[in-house]
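Input: a single structure, listed below in structure tokens.
What you see is the complex with one protein chain gone and the rest in place.
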Amino acid sequence: MAIRIFITGGTFDKEYNELNGQLYFKDTHMHDLLELGRCRVSVEIRTLMMIDSLEMTEEDRNLIVHQCNSCEEDKIIITHGTDTMSETARVLARHVKNKTIVLTGAMIPIKFGSSDGLFNLGSALAFAQTLVPGVYVAMNGRYFNWDNVRKNRETGIFEEIK
Amino acid sequence: MAIRIFITGGTFDKEYNELNGQLYFKDTHMHDLLELGRCRVSVEIRTLMMIDSLEMTEEDRNLIVHQCNSCEEDKIIITHGTDTMSETARVLARHVKNKTIVLTGAMIPIKFGSSDGLFNLGSALAFAQTLVPGVYVAMNGRYFNWDNVRKNRETGIFEEIK
Amino acid sequence: MAIRIFITGGTFDKEYNELNGQLYFKDTHMHDLLELGRCRVSVEIRTLMMIDSLEMTEEDRNLIVHQCNSCEEDKIIITHGTDTMSETARVLARHVKNKTIVLTGAMIPIKFGSSDGLFNLGSALAFAQTLVPGVYVAMNGRYFNWDNVRKNRETGIFEEIK
Partner (left out) sequence: MAIRIFITGGTFDKEYNELNGQLYFKDTHMHDLLELGRCRVSVEIRTLMMIDSLEMTEEDRNLIVHQCNSCEEDKIIITHGTDTMSETARVLARHVKNKTIVLTGAMIPIKFGSSDGLFNLGSALAFAQTLVPGVYVAMNGRYFNWDNVRKNRETGIFEEIK
């Protein structure tokens, strides 16, 4: 069965608006990245929202939970802003069972030079295919269980809490 | 324990010589890619050779086998040209036991635009961390067992034999 | 004699801070670009300031005027934010005589994919070598006299006033 990919925004999909110098969201770059990676994993992509994760509300997270529960796939990747990725992971762990859910994102927008997005997507797809059901964060080449991960705000690196 | 990364060359590490228009090998780009991916997995990198995989000899493969057996790590990634990647996988499966070995590479050199190398490396690192001992090929976002993989020469895509 | 290159900042040299998602200035990318272009024109580079051109004050412009007048080179390129590039051009035209001054910049930061900076630098260097003394803006592959140029804020394109 295909892997479900839900897009929620975050740095991963941000673009530079050359008219006002602001970062903004247009479309997801997921399809371009999968093509770049010559990916042959069967995927179903759906954009749920296009927001900065600092602006993600309880209602937004409920929507993500609902989509994870109602989709037929049991392997799910969610692209997400890094700032509240671990928070959304906790909400998902409470409300979605028997599915392998992998949250990932990027520190640098895909469209900029030197993005980590393609690397993270490659690892997230692999983790989604191999990890037992549960909710995980895939960043920095590693995977973390939902209840043992935080983003270190000073270094930008994900690490275990304990 | 760290993941061992062995470099053997292949398209992954090829560069363009602007003086004669030929592709050639200089140094591996592995360190750059790991930095780009903000990778925090502990790795030990060693270059075993820098060759086109069509030129890989039995002696070369014996060297790779020896290195896999003698290194202390039990999770190993090998970058390798795609043309004979599945052949080397078979040799490794015969001679190396109880280690998770993941071969990966690229269809387009890292240094060129539009390379799949960063994506493949991300997935290979994830597969190396999660798959049970055995020999695998990680390409196109997927993993293949050593005894059920071939590169389709017409499409450039890896696929099951059976 | 060498061409003098003065750096003042602008989008050209902006970078993305992955810890807070803001754009900021670190060092100029001028040296990297000249190397990328395999440039063999003799140049002298000096950073005068690293600011957004919307924040450029009269004092800043006086400093640029002073530097243009006091340097020994009579061909000068100034990298500059696009928003007030034509304003600085007017100030320079009033106060600097007998020198060929070419202002240029970028709509997209050099460090991001799809930047116009390398193209603009190539044209600015060529215009500086060939145009008679005067003050010019070089953008969009064209050159404009200081008294007949504005940036169209809606399209981001430079155009004649008349």
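Some notes on this structure:
Chains here go by letter, A, B and C, matching the order in which they are written, and residues are numbered from 1 within each.
Just so it is clear, a contact is a pair of C-beta atoms (placed from the backbone, for glycine too) under 8 Å apart; a residue touches a chain by one contact, two chains touch by 3 or more.
What you are looking at is a predicted structure, and each value in this text was computed from that prediction instead of being measured.
Under the touch definition stated at the start, the shown chains contacted by the missing one in the entire complex are B, C. Against the chain not shown here, chain B presents residues 11, 14, 16, 18-19, 21, 23, 52, 107-109, 111-114, 153-154, 156. Residues of chain C that touch the chain left out of view are 33-34, 36-41, 107, 114-116, 118-127, 129-131, 138-143, 156-158.
What we mean here is this: only the chains that are shown with their structure count from here on.
Chain A maps onto chain C through a rotation of 180 degrees [Cα fit, steps of 5, range 0 to 180]. Rounded to whole angstrom, the centroid-to-centroid distance between chain A and chain B, based on C-alpha atoms, equals 26 Å. Here the CA centre of chain A is 39 Å from the CA centre of chain C. Contacts with at least two other chains are made by residues 107, 114, 156 of chain A.
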